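Of the protein chains in this complex, one is absent; all others appear in place.
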Amino acid sequence: MKRITLLINCNDSKGIIASITSYIQQQKGNIVYIDQHVDREDVMFFMRLECEFSKDIFLIEDFRTHFSKTIAEKFEMTWQLYDSDLKPKMALFVSKYEHCLYDILSRYSSGELEVEIPLIISNHPNLEHVAKSFNIPYYCIKVTKETKSEAEDLQLKLLKEHQINFIVLARYMQILSSKLIEDYPNKIINIHHSFLPAFPGAKPYHSAFKRGVKIIGATSHYVTEDLDEGPIIEQDITRVSHTHTIKDFILKGRDLEKIVLSRAIKLHTKHKVMVFKNKTVVFI
Amino acid sequence: MKRITLLINCNDSKGIIASITSYIQQQKGNIVYIDQHVDREDVMFFMRLECEFSKDIFLIEDFRTHFSKTIAEKFEMTWQLYDSDLKPKMALFVSKYEHCLYDILSRYSSGELEVEIPLIISNHPNLEHVAKSFNIPYYCIKVTKETKSEAEDLQLKLLKEHQINFIVLARYMQILSSKLIEDYPNKIINIHHSFLPAFPGAKPYHSAFKRGVKIIGATSHYVTEDLDEGPIIEQDITRVSHTHTIKDFILKGRDLEKIVLSRAIKLHTKHKVMVFKNKTVVFI
Amino acid sequence: MKRITLLINCNDSKGIIASITSYIQQQKGNIVYIDQHVDREDVMFFMRLECEFSKDIFLIEDFRTHFSKTIAEKFEMTWQLYDSDLKPKMALFVSKYEHCLYDILSRYSSGELEVEIPLIISNHPNLEHVAKSFNIPYYCIKVTKETKSEAEDLQLKLLKEHQINFIVLARYMQILSSKLIEDYPNKIINIHHSFLPAFPGAKPYHSAFKRGVKIIGATSHYVTEDLDEGPIIEQDITRVSHTHTIKDFILKGRDLEKIVLSRAIKLHTKHKVMVFKNKTVVFI
Partner (left out) sequence: MKRITLLINCNDSKGIIASITSYIQQQKGNIVYIDQHVDREDVMFFMRLECEFSKDIFLIEDFRTHFSKTIAEKFEMTWQLYDSDLKPKMALFVSKYEHCLYDILSRYSSGELEVEIPLIISNHPNLEHVAKSFNIPYYCIKVTKETKSEAEDLQLKLLKEHQINFIVLARYMQILSSKLIEDYPNKIINIHHSFLPAFPGAKPYHSAFKRGVKIIGATSHYVTEDLDEGPIIEQDITRVSHTHTIKDFILKGRDLEKIVLSRAIKLHTKHKVMVFKNKTVVFI
């Protein structure tokens, strides 16, 4: 069987669900999962479908063309179609922190993450040994104010060469410029070490400590031009108290960062996240 | 518009979703929510649908008959149909503890719970003043070993008279006999003060204290003949430490009990819980 | 036995703990609990002691004088002494929301809160029936721009008359002026319906919804002149998703608000909270 995943959003109107499900049936497909959401305020309809088709008769490109003409145009849909059997290609960007990198690579090596990781890009040489121990190519591209544009050109070239589908910033300590962001819209996942929108920007654990909060958090979001303001995919928190120093905040936060980031990666990998008006619909 | 909620389960097979959604469309209905789940192990299909129909032409009893013949029989469905505009009638059973009672009644009085509460039944007179302050009839029916059967007859009579749809045991400290349970299958909601299946039966906080656990919980479940073994609707937990006495466990536990019980009541009220093989499918 | 609670903070230096504990022993006291914290950054020492003395020979006012001269002056301590057997007197301020009020009063009526509640003050008549059902005097003092100063004079008069020790704003929808705040420094507890410092000010649930967060929170803090910027006593959170409307946020938030507020009240009541540099040390 061939399995596909279909993500759809459009203005809500009567009969959309029935139209889509009937269409799939007419194409001899079987719906395996259906998830749907209606945003009442914006009158927007969102749907995620997983369907199976007999391999003998199904051609994904034919389906793409036919669905577009028959259904998508009629309802003026924004939609994506994915081959569920293809593993997306993920690029990892890191700097000097290793906890997220180890966490992602050990999940990858155990088969938990259904992705390919063709390369790791870093602005520092420090973590090359980690990449090496998992047999993944590691490209060290230094970034300074002067070389930033050049460095990003080089990064982009590598991403294109390896046909990267999405990028994960695993505590990459650089701000991306619009050049990269525009090429990967809602396809760059960042982990910010605070419970956004509290404590955006640099040194959030220091700010949290100073404010005397009793809970700290981590937030995984898609990168947009506005720093730490992109659509939130996942968040989680942990308790702290007056007994914890900033160093404790940082250590406790690391455990959050890696869990929250890996959850976001999995959701993205399975095409379970849809973005609308800087918010996400996450079909769990 | 008339809104209905449809709960369906049957053996999984191809084309079910399309059949149902097409049927709704043919009946001039609009699907507002659709939730579906397939249990791969048991090859069972579960669905919850909310649909709207024009009031002019829709008669719920006609729909019931027609759906049964056209769709339900074909797929050998187990199904229920609810008028979404009707508030279910809920009976509260209490003993001496007031925290769950106050919590439920203050939610009821603020309009948070979409139910009617025609009566409160207790085996003690202690909480009558609470019922009174919310203007709800309170029936004190004493229960002893000797009078248990008689007492349950009286309880059943009251439940029938008030056309009760489901029962909530808000820390009712009596074990129900099969007489009541059989009449309200998966319609009696209990709150057990532990993280089931840990610590079933009496005095779970004492057992949890003795075992030295670092987390205690509460579990809301449907009542079956097997004590504390019915299908779990909702659970939650809170942290404890060596500094907490049994009394602290009990106080902390109360906050869990009321939250967990009220969540279960809301899920049940909105027909979001389906039971299969002593487990629940909860469409959130 | 007479039990007292002693809260101490001062610059950290060698031998403080030994000095205090030896002093208590010399006074024939027995230390029942000792909690201590050192803020390394500010080199500040914090301690909470519970001690028992024989009733025959112990006079709390003598102890106060003697401790002050012998120990407190030497280390330049800031300190408070409480009679552990005296229940503090708490004033409740409410507006129209009843969930926190019901929650606090049902805990009070079950003996869970070790306080006296001599009065409830509101700017609306709506919740008088709740106060009445718990037999607590309810003062409705309307507050408009023009009458605010007058209203606060009246509030202060009532607070003084009833010898109120601390105030709880149980969703009181008015900003207090410095007149009240100065008279009750770190003695006015507010519940803010967001995870501060995210979403201060009005309508936090609306802002959280708009930002698309996956977790909402509630924060209990002492009131200072800076709105929603006082020392945080307690926080908690709950998960939300795209399926939740603003109304759902509000309902889920209420469960947080009442739990978080009641925890803060209990900590304050047992003298477990110390304030320093707009942060709290909470001895749990």
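Lettered A, B and C in written order, each chain numbered from 1.
Methods note: contacts are C-beta pairs under 8 Å (C-beta built on N, C-alpha and C of every residue); 3 or more make two chains touch, one makes a residue touch a chain.
Keep in mind it's a predicted model, so treat the numbers as computed, not measured.
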Hidden partner chain, touching residue among C:Ile17, C:Val43 or C:Leu86: C:Ile17
Residue among A:Asn11, A:Ser54, A:Ser133 or A:Ser178 touching the omitted chain: A:Ser133
Missing-partner contacts on subunit A, residue numbers: 98-99, 102-103, 106-107, 109-110, 112, 129, 133, 243, 251, 254-255, 259, 262, 284
Contacts of subunit B with the absent chain, listed as residue ranges: 37, 39-40, 195-199, 211-215, 217, 231-237, 241-243, 245, 278-282, 284
Residues of subunit C in contact with the chain not shown: 14-15, 17-18, 21-22, 24-25, 30-34, 36, 38
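The rule we apply is simple: only the chains that are shown with their structure count from here on.
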Leading chain pair when contacts are tallied as C-beta pairs: A-C
Centroid distance [mean C-alpha coordinates] between subunit C and subunit B, Å: 37
Centre-to-centre distance between subunit C and subunit A (centres being mean Cα positions), rounded to whole Å: 42
Subunit A, residues touching no fewer than two other chains: none
